[in-house]
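Just one protein chain is left out here, and the rest sit where they should.
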Amino acid sequence: MKTSRTEAFSDGVLAIIITIMILEIKVPLGNTLKDLVPILPKFMTYLLSFIYVAIYWNNHHHLWQAVGNVNGKILWANLHLLFWLSLFPFTTGWMGENHFSTIPVALYGFILLMASIAWYILARIIIIEEGENSKIGRAYKKDTKTKVSMLLYATGVVMSFVQPIIGIIIYIIVAALWFIPDRRIENSLKNQ
Amino acid sequence: MKTSRTEAFSDGVLAIIITIMILEIKVPLGNTLKDLVPILPKFMTYLLSFIYVAIYWNNHHHLWQAVGNVNGKILWANLHLLFWLSLFPFTTGWMGENHFSTIPVALYGFILLMASIAWYILARIIIIEEGENSKIGRAYKKDTKTKVSMLLYATGVVMSFVQPIIGIIIYIIVAALWFIPDRRIENSLKNQ
Amino acid sequence: MKTSRTEAFSDGVLAIIITIMILEIKVPLGNTLKDLVPILPKFMTYLLSFIYVAIYWNNHHHLWQAVGNVNGKILWANLHLLFWLSLFPFTTGWMGENHFSTIPVALYGFILLMASIAWYILARIIIIEEGENSKIGRAYKKDTKTKVSMLLYATGVVMSFVQPIIGIIIYIIVAALWFIPDRRIENSLKNQ
Partner (left out) sequence: MKTSRTEAFSDGVLAIIITIMILEIKVPLGNTLKDLVPILPKFMTYLLSFIYVAIYWNNHHHLWQAVGNVNGKILWANLHLLFWLSLFPFTTGWMGENHFSTIPVALYGFILLMASIAWYILARIIIIEEGENSKIGRAYKKDTKTKVSMLLYATGVVMSFVQPIIGIIIYIIVAALWFIPDRRIENSLKNQ
């Protein structure tokens, strides 16, 4: 089986997630600048989640370039990733609605953590199928970046119980780490 | 006519169904863990429906691999399937909202039943067009799995009037049966 | 310019329209069969609109098979059609909400009329670009079906002021007329 339909379906789901998050920001009743102030935390949260979904799309795009054929295992690992990403609109809405209070910030980070675990599983399963000497196998040999991210997300969840803003800052740091698309696959492709 | 646009349209509809179901889970007003408790049944229902739509997408993906050309009949049989699947967000929302009470559980199962009937009709029409000796014809010769599922859905609907939780358990069992993507077509393709 | 991106974009818009209409049917508060009764008119309206969008997708699919290249004029004629179709969720929701009362039924028909005019314009512009002797030119030479539909929609709008149910029946008749995908292009392709 070719990868085209899996990529198209994933693109569809990611495009919808990134777009419906804006529906969580309800239009304010008033028409002054002041009426936008209570929306600011929601907007900041939306921006962070937009960047996260964009990062996942970017890396998904890169990852699947290295996949030759899909099978049932890969399909389900991909759907598992999409499941956790599909919860972003909920956690984004809740965190923005509650102005970055403890539990919503911790839950936001927990879903980020689960998505990164799902990403790790997907990459591992693809490597097993493609072989350790495949392009993807060499590119993701250690995958330190994903492991560090998982550790940081877990730290962010814990720290949000001390002070939510620290959790947020950690999530922003991870996003910054991933902002630059993964050049490992590009390099691996070039070196071949 | 080629199958590409039908697959793309179906991917679009399935991607939207799987994603907008999360919109039925409204962000709670409070910001404590307690505020998430009333959402738990909705979340469990969402998870079950996500798995069901994922199963349909997976099998749809497999089924259409075996289709050479589409005609009006196949297009409408496919749209008929999408119609029943499009009702999932409604029955998912209602069942989650009402904490698995009788009628919502029965309706949830009824829509599952109708979707499986629509799936059966689609497969039959494709077999008639492709011929009984085609890849798809041999792969779905008996199609016991779909028939057993239909029987189980009907049983689930009836049992939900006795005790809704039995209905739910039956729906979970059917989902588990289908969790593994259909290898019949893969095998049929290999054996050729 | 090739037609692939225009088809993909149209598929996306049509897939979203057909799916978000279900969001207009709010989950009822109660959990009995009685609670579903007030939803019945909404459900019937949803069914009718689903069939209409499905018909447009089907015919759009057929129409674009005959298009070689797109230019600015064709792109805008296509977007004009998508605009009127994008209003379906609104008129569907309003007619269902108001149990088929006069003005909502008339507006529903008016938007159907505008969509069919947009369809007619799109087909004409494509014929002008492709030439009257092209596949599409010969297939849609007279296009009596579209003209009859436009007349019936207009009649439905007027009749809904006498008795809304007559308007509804006329809209159902037109849907029935189009239920069978347009074989003219298929035939024209075969005869070549």
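For clarity, chains are labelled A, B and C in written order, and residue numbers in each chain start from 1.
Quick note on the criterion: contacts are C-beta pairs under 8 Å (C-beta built on N, C-alpha and C of every residue); 3 or more make two chains touch, one makes a residue touch a chain.
Fair warning: this is a prediction, and the values are worked out from it, not measured in the lab.
Contact with the undisplayed chain is limited, among A:1, A:20, A:82 or A:174, to A:20. Although one chain is not shown, part of subunit A still touches it, namely residues 7-8, 11-12, 14-16, 18-20, 22-23, 25, 27-28, 31-33, 35-36, 47, 50, 54, 57-58, 61-62, 65, 179-181, 183, 186. Although one chain is not displayed, subunit C still touches it through residues 1, 5-6, 8-9, 12-13, 15-17, 20, 23-24, 71-72, 75-76, 79, 82-83, 86-87, 89-90, 93-94, 97-98, 101-104, 107.
Just so we're on the same page, only the chains that are shown with their structure count from here on.
Annotation: the subunit A:subunit B pair of sequence copies touches via predominantly different residues, less than half of the used numbers being shared. Rotating subunit B by 90 degrees superposes its CA atoms on those of subunit C, with the angle stated to the nearest 5. Centres computed as Cα averages put subunit A at a distance of 37 Å from subunit C.
Averaging Cα coordinates per chain places subunit A and subunit B 26 Å apart. Those residues of subunit C in touch with two or more other chains are numbered 12.
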